[in-house]
Each structure stands twice: as structure tokens, then as C-alpha cells.
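One protein chain omitted, others in place.
For clarity, chains are labelled A and B in written order, and residue numbers in each chain start from 1.
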Amino acid sequence: MFRYLTHRIGTALLTVWITTIAVAMLIHIVPGDPVQIMYAQSQGTTPEQLEEIRTRLGLNEPIWVQYGMFVSRIVQGDFGQTIRGNQPVLDLLIGRLPNTLLLASVSLVIAALVGVVFGFFAAYKRGTAVDTGLMITALIGVSMPHFWLGLILLFVFAVNLAWLPVAGEDWRSLVLPAITLGVANAGIIARLTRSSMIDILNQDFVRTARAKGLHKGTILYRHVLMAGLIPVVTMLGLQFTYMLGGAIVVENVFAWNGIGRLAIQAIFQRDYPLIQGFILIFACLVVTVSLIMDLLYAVLDPRVRLS
Amino acid sequence: MSLQTASVTGGTSSETMLKLKQFMSNRGAVLGLVIVMTLIVVALFAPMIAPYDPQMMGAGRRLQPPSFAYPFGTDEFGRDLYSRVIYGSRLTLLIAAIAVGIALAVGLTIGLIGGYAGGWTERVVMRLVDVVFSFTETLIALAAVAILGPSLKNAMIAVGIATMPFYARICYSTVLVEKNKPYFEATVAAGAGHARILFLHLLPNILPTMVVVATLGVSTAILAAAGLSFLGLGAQPPSPEWGWMLSAGRDYFSRAPWMMIVPGVAIAITVLGFNLLGDGVREILDPRQTNRR
């Protein structure tokens, strides 16, 4: 157990470290002169000013010195200033973060509820019309572009029927984006849950449980669901990181003020400090979620807990 | 039992026939195959099928609803949406081929080397792949586009890079499974060199798995590229790329809902086709899945 945990924490730290290298290098991979590109849109920037910015960003230093400077700034919580508007990057991101987390969490709950129930039921009824029907539904859910689903929902329920607001910050504006993101991922979860549960149903120990004369409900709940839930939980963790990724697109459809919307704006404006900050924050989020899921996994599975 | 005991490429003709029969009896898979084949035919013969030039504008026929002359209606510049969707299929297939090609080529190489070499190479390579993988496709694709700049070409490359870790991980774990099979040890014991083991034994055995992954990966690639174009980070106007058309259509939703519905349905049907086909191929290549129907 202790070895398992230290290993996981080690992996998490490694991920963050590799990300800092990648993010610090980002500005150098860009084809052309990053300073030129960043300020190309601003009027009347003189070559002297560009040179000054270059010095300020440390671009004239050797690459490892730049990396050192970058890390020491990050550790102190200084993610730099945005190019447009000169706002502190970290404050801006932290301010938007709760919106994204809220959207992803609510969507995960929707996706997990729908997906696990559909998947479990399809596995239990495998080979029947119920199974086929559920899986066709799931497949259609998986095949639809979620930004398209989002737009359709938006126009039907917000524009035409006017049941819900088109954009905003309250819970009513959360309904449509959460459903969009949730439904799109419920299909994936349903398919994975089904195959995981079918794996369990084919295990020898389920045959043993039947041979013992247990009630069908007991077998399904105590033996199949309990054992089958362990891979599903791991999968939900992974799914949450996918939701964070999907949130970037959905936020743009619904004008939901999360970090995803900020990120797309940053890309259009080539606001590199903001892009760097976004990737770092995203990395920390992903790593934290995976760590929590690994912990949960260890708690659920005695084979890990007691090793 | 695993993929390898049921071979398609390595089997005899009778076995291939059996697999073919099994595939044809799966209605979903056949539907998928029909969709994909239709799409390929449409893309190949687009100039013959499309009634109009996809870029031909006409001031007098803006935002026309679907009619006999314009089956899917027209857009804000009076271009025929039916012709644009037909030409768009070329872009969709091109995106799928290039993005999946990049992901497969790079992922296969990394997975093969990581799995076969073992030791430090394995640890370093696969840890890096894990790190990239944990960021999810959307973020990696965004980061790649942020570096390369928005364009259809860059979107394809970005999607290729973004989905590569998935291919690498599956390839890697398949190699590990193969390495643990007795035939691998038997080949080493016979005195075989690296090239023989890699290309004559490992590669033929992992290829079927990778074919399945690539078929299912086409769907992911199409969705991801469409998403980038939708955000304005992929195909640029006046390209008839479906994701971009959809994005352009949203400004006219109230007046011309077909502008958004048509490309969306096109994407969904295409992705559904590849998903059905992928599930079907997986079923005949993986006996563990076959008994479920």
C-alpha cells in the first residue's frame, strides 16, 4: 500500500515537472519570433520596445537559465501578466476555475448516473433487444459531435422555447452545458461499464456464487456490481479529465465563463503567458484528479489495499 | 484466448470465409461498412455527384430552404449546401487519413520500441507517453494549434499528435502480452535476432489489434478535427469543412436552421459509420467479444 502510494505520488510530481519543461519550451517551438507574433497586432511597437520585452521575458538568456527563472517564478505563484490587458495570469485563471470545475462535476454526475445504469442494465440483459437498444442509443451519443448537440439544445430550449437563458452565470445557465457534456460522455461510460460488467459476469467466482444458490439480486449487487465497480471508478477518473477537455469546447458554445473559454481567446490573441498558465493549471487539475482516483481504487480493492 | 488465435491475415481461406460470414451476420457492422463505402465513393466522385461548384456564390439565392434545386438549401452566400457537404467529405476523409496515419505511425513505433526494448528505454518512453496521455486529446490538440497556428493542415497534425499516446499505449500493452506468450521465448531460444523477432513475429501479431484501434480512432480524429474547425482553429473559410460550416451556420440558426443541421448530421453519420465498422472488426478479431451476441 505504502509503495503503491509513493509510486503514484512520484508519477504525479513527474508529470507536473515534465509539464513545466514543455510549457517553458512552448515559446521556443513556435515558428518565427514569438515576440514579433505576440505584438504583431499591437500598433506602433518600436524595435526598442520589442527588445525590452525580450529582455523582460528573459529570451536573451541561455535556455536553462530561462527555465530556472520560469520555475522560480511559478513556485512563487507568479505566472506573469497577460499581453492583452496586463492582468496577472494566475488571478485570471483562478477566478475562472470554479466555473469550469462546476460544469465538469455536474456533467460527470449526469454522465455517471446515466452511463453506469445503462451499461449495467445492458450487460445484465446482454444479447436481448433491451441490450441492443441501449447500446445503439449509446453509440449514437458517442457519434454526435458534442458542440453540435449543444447548439441544437441551445436553440431549441433557450432561443425558441426560452425555457432557459442563452448565457449567464446562475444555475439555470448551467443546465444546458452540463447536459450536453454529460450526455456526450454517458455513451462512452455506458459502453465501458457494459464490457466491464460482462467481463465480471463471465468470471469463475460468479459461477461459484450461482452454485451456492444465492439470490439473483445478491449475486448482481454483492458479487458483480462490487467487483465491476472498481474498474468503473478508475474509468470515471479518466472520464473527468476528458470532461475538463470537453468543457473547453462546450464553454465556447454556451459562453460559459470558464478557463476553456479563456484559453481559446488566448490562442486567438497569441497570449503566450496566458496559454502557459492555462496548461500548467490544467496539468495540476488532471494530476490531482488521477491521484484521488488512485487513492479511491486502493480503498476499494483489497488486493491493492493489503499488499 | 486472444486476438492472435483467430487470425484473419494469417488464416486459411476457409477461416477467412468464416470470419467474413460472422462479419456479414452483424447488421451493425454491415451498416457501418455501407456508410463508410458510400462516403468513400462520394468523396472520390464528388465533381460528378455535386450539382454545383461548392464555392459558387449567388446573391439572388441566399439562405434558401431545402428545395428540389437545392436539396439541403443554401448558405449566407447562396452556395449550395448539398454540393458543399459532398466536397466536404473529401476533407473529412483526408483529415481522418492524415491524423490517423500520423498517430498510428508514431504510436506504433513508440509502443513497439518501448515494449520490446524494456529496461530504461521502456520506462522513460512510456512515462512520457503517459504524461501526454493524461492531458486528454482536446488539450494537446489545442496546445499544438496554439504553437503551429490555426489552419486545416495544422489541425490534422495536431489531432494526430493528440491521439498518438492512445495508439502507443495500446501497442505497448499488446507487445507486452505478446512478449509473455511462449512463442516469443521460443523464438529467442531458437537464436533469432532483433529484426526477425520484431518484424517477422511481433509486428504481424500486433497488427490486427492496431487495425481495430485505427478504425475506431478515425471517429475520434474526425470529431476532434471538426471541434477545432468549429472553434475556428482548423479549416478556414471558404473551406467546405463540416465543422467550420456548422460554426458558420450558428449565426443564421433562426432563419436557416438547415445550415447547422446538415453538416452536423453529416459528421454524426460518418462517425457512427466508423464506430459501427470498428466494433464489427473488433468482434471478428477478438474472440472474447464474439460470444456476446
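One rule holds for everything that comes next: a residue touches a chain if its C-beta (ideal position, glycine included) is under 8 Å from a C-beta of that chain, and two chains touch if they have at least 3 such contacts.
Operating definition for what follows: contacts and distances are computed from a predicted model.
K.L.:
The complex has one chain missing from view, so what does its UniProt entry call it, picking from "Formate dehydrogenase subunit gamma", "Thiazole synthase", "Aspartyl/glutamyl-tRNA(Asn/Gln) amidotransferase subunit C" or "ABC transporter ATP-binding protein"?
P.N.:
UniProt lists the chain that is not shown as "ABC transporter ATP-binding protein".
K.L.:
Where does the absent chain make contact, in terms of the chains shown?
P.N.:
Listed by label, the shown chains it touches are A, B.
K.L.:
Kindly note down the residues of chain B that lie in touch with the hidden chain.
P.N.:
Those residues of chain B that touch the unshown chain are 4-5, 7, 9-12, 181-183, 185-193, 196, 200-201, 204-205, 291.
K.L.:
I need the residue numbers on chain A that touch the omitted chain, in ascending order.
P.N.:
Against the missing chain, chain A presents residues 3, 127, 203-205, 207-216, 218, 222-223, 226-227, 230, 300-303, 306-307.
The definition used in the following text is that only the chains that are shown with their structure count from here on.
K.L.:
Can you give the whole-Å distance between the Cα centres of chain A and chain B?
P.N.:
22
K.L.:
Which part of chain A faces chain B closely enough to touch in the complex?
P.N.:
These residues of chain A touch chain B: 11, 14-15, 18-19, 26, 29-31, 126-127, 136, 139-140, 142-145, 147-148, 151-152, 155, 159, 198, 241-242, 244-246, 248-249, 252, 263-264, 266-268, 270, 275, 279, 282-283, 286-287, 290.
K.L.:
In the complex, go through chain B and note every residue touching chain A.
P.N.:
Contact set of chain B toward chain A: 28, 127-128, 130-131, 134-139, 142-143, 145-150, 219, 223, 226-227, 230-233, 243, 246, 250, 253-254, 257, 260-261, 264, 267-269, 271-272, 275-276, 279, 292-293.
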